[in-house]
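As you look at this complex, bear in mind that one protein chain is not there, while each of the others sits in place.
Coming up: chain A.
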Amino acid sequence: MWRSCFRLGASGGSFPRRPCLLPDARLGPGDQAGPAPGLALLLRAYAPPAERKKFYQNVSITQGEGGYEINLDHRKLKTPNAKLFTVPSEALAVAVATEWDSQQDTIKFYTMHLTTLCNTSLDNPTQRNKDQLIQAAMKFLDTDTICYRVEEPETLVELQRNEWDPVIDWAEKRYDVKIGSSTNIMGPDIPAKTKETFISLLASYNMWALQGIEFVVTQLKSMVLSLGLIDRHLTVEKAVLLSRLEEEYQIQKWGNVEWAHDYELQELRARTAAGTLFVHLCSESSTVKHKLLQE
C-alpha cells in the first residue's frame, strides 16, 4: 500500500530509503497489472519522505460536518492530496489520534497503518472503483494460501492438513460454497458459483471497508483467512500464524532469526490488525438501547 504523510505545503517527498516502505516483496499470485504510465507519475509523487521531525505537541479530535477531524496543535490534519482528514467513526478517530500522539521526536510513517488506510480511502490515489477493488481481492482466491498444499515433507503436509482444513471447512459451511484444496501447481479449482457468492458478499461492504478488506487480503495472501478475520472467527495472531505456516515450520526446524523472522512477523501482525480494525470500524453502526429497570 502506498505510504502517506502530512505535508505542510512542502514539495513531494524524496523516494523512500528503506526497503520496508516499498510494496510487499513477497510473492503474490501472478502479476497485478501495474497502473498506467500517467498514474505511475502520480503515484511516485504520492510517496512520502521516510521520517519527519515531530512538529506538534498536542493531538485532539473535533467533530465537523463530514465526520471526526484530527487537530495537531491548532492545525487540522490533511491527507497527502490536501483534502481535509475526516473519518466517519469516533473510535477510528481516537485510534488515529493515538497513532499521531505516540510518535516521539520523529514521525515514523511506516508505523501509522490506520492513518495510511484512512488517507488511501479518502484520496483513492489509484482511482479504483468498487468493482476493481473487489476484483483485486478476488484474484487472491485462485491461489489462496490455505488451498495451495505441498506434497512433501510429510510432517508439513500433515501440519497443513491439521491447521488449514478446519478453516476451509468453516468457510464452506458458513458461506455455503465449495472451496477445496489442491497440490496441483495450477492451484485449486474454485467453481464460479463460489466466486459469485464471495463477490456479492464483498459488494455489501462500503468503499472504506473494501479498501481495508483488500489490504488485509494482500497482506495475508489468502481470501479465506481474511473472511475468517472479518467474521471474527479467527484472531489476528491466529490468522497471521496460519498465513505463515510454512515459515513457522521452518523456524521450528532450523531456528529463529530475530532480525528477519520476528521483524516480519510483527510488521505483518501490525498491518493485519490495522486492516481488520479498519474494516470493523468502517462497517459497523452502533445504537445504544437503554434497558428499563422493571420493579
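One rule holds for everything that comes next: contacts are C-beta pairs under 8 Å (C-beta built on N, C-alpha and C of every residue); 3 or more make two chains touch, one makes a residue touch a chain; residues count from 1.
To be clear about the criterion, contacts and distances are computed from a predicted model.
Selecting from "Calcium homeostasis modulator 1", "Exosome complex component RRP40", "Signal recognition particle 14 kDa protein" or "Protein FMC1 homolog", the unshown chain of this assembly corresponds to "Protein FMC1 homolog" (UniProt protein name).
Listed residues A:Leu72, A:Ala97, A:Leu210 or A:Leu242: the one in touch with the omitted chain is A:Ala97. Although one chain is not displayed, its contacts with chain A can still be listed: residues 18, 60-61, 90-91, 94-95, 97-98, 101-104, 108, 111, 113-114, 170, 232-237, 258-259, 262-263, 266-267, 269-270, 273-274, 276-277, 280-281, 284, 286, 288, 291.
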